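With one protein chain removed, the remaining protein chains of the complex are shown where they sit.
Then we have subunit A:
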Amino acid sequence: MAAADPSSDALNDQESELYDRQIRLWGVQAQKRMSSSKVLYAGFTGVCAEAAKNLVLAGIHATIQDHRAATYADLGTNFFLTAEDVGKNRAASCQARLQQLNNLAKVDAEERSLEELEDAYFKQFTCICLSGAPLHQQKRIDGICRSAGVFLYVVESFGFYGYLMLDLGQGFSYRKELGENKGLSDPIPVAFPSIEEAVGAPWSTLKNRWGPVSKVYALAQLMLEFEEKHGRRPGASDGDTMTSVAQQCLKRNGLPTDFIASDETAVLCAQAQVEINPVCAVLGGILGQEVIKALSQKGTPAHNVFLFDGTTSEGKVMLTPPAAK
């Protein structure tokens, strides 16, 4: 049998056999890079569980971070949890079952909260998938990622909606696939705005020739704004409070106050803390795909927001702030 040699450019027989079907897609070099990368799943929500499943299968090392205890609600989306885990730490409970998916990828658990983790902790990772974190934590971790060259993916699945914001830094570049036997393009640079810059862009500037700012984007931002004001995500009984948050937000962003109707904010309140599996599966799949693109530096990355509407199955990329004319 061929011996494993970490310094070699080749894969050993076990990797070759296990990863055969994906190497035929992205090649040995990309697989090597992926097998030496490590992703932090900060906040092990249903959507992160889906993404982690996809990427551990692909051979990427994982650390799952969560300080929260598993609840019955988690059992509906996080398939690594069972009823016996309810009340126990989410990350610790999932570690062994995620590890079973692939013994070539190392899976660790981290039970400390984001607040407890020092800045230096985050710099050991190649990518961070951040889920269920308040906006100020998103901005803090983004600052660390940008200085350390770590790719950041903020991901939220709420009800039938999905939201993914990427920050691959200012110096990112990728190669486009030019077709069978035609190889790859020269590197194409693409600079990502910070999370702070991205969410700071007035919504009125985000309309394009195909329509006004995406409603899914606006709803996600409303949810995060509510959380910044009230210290928690909205719930079913927060309808009135949310209506006033929405009014202020729309005014500040230069949009008519009827852009989001009160029944839409009511639905948002009812579903802000609810994940459903099919949306987690789709969004976790797209997130996995984006991490693979970034690690392999092949294929156009979502620059810089991906939005999914599970009521229509439309999944779309938008840029915020918009490109200067």
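Keep in mind that, in the parts below, a residue touches a chain if its C-beta (ideal position, glycine included) is under 8 Å from a C-beta of that chain, and two chains touch if they have at least 3 such contacts; residues count from 1.
Following the convention adopted for this analysis, contacts and distances are computed from a predicted model.
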Chain left out of the displayed complex - its UniProt protein name, from "ubiquitinyl hydrolase 1", "General transcription factor IIH subunit", "UBC core domain-containing protein" or "SUMO-activating enzyme subunit": "SUMO-activating enzyme subunit"
Listed residues A:P212, A:G239 or A:G285, member touching the removed chain: A:G285
Residue of A:A96, A:A236 or A:A261 in touch with the missing chain, whole complex considered: A:A236
From A:Q22, A:S204 or A:S262, residue that would touch the chain that is not displayed: A:Q22
Where the missing chain touches subunit A, by residue: 1-5, 8-13, 16-22, 24-25, 27-28, 50, 53-54, 57-59, 71-73, 75-77, 79, 82-83, 100-103, 159-160, 176-181, 210, 236, 270-271, 274-282, 284-286, 288-289, 292, 299-300, 302, 306, 308, 310, 312-318
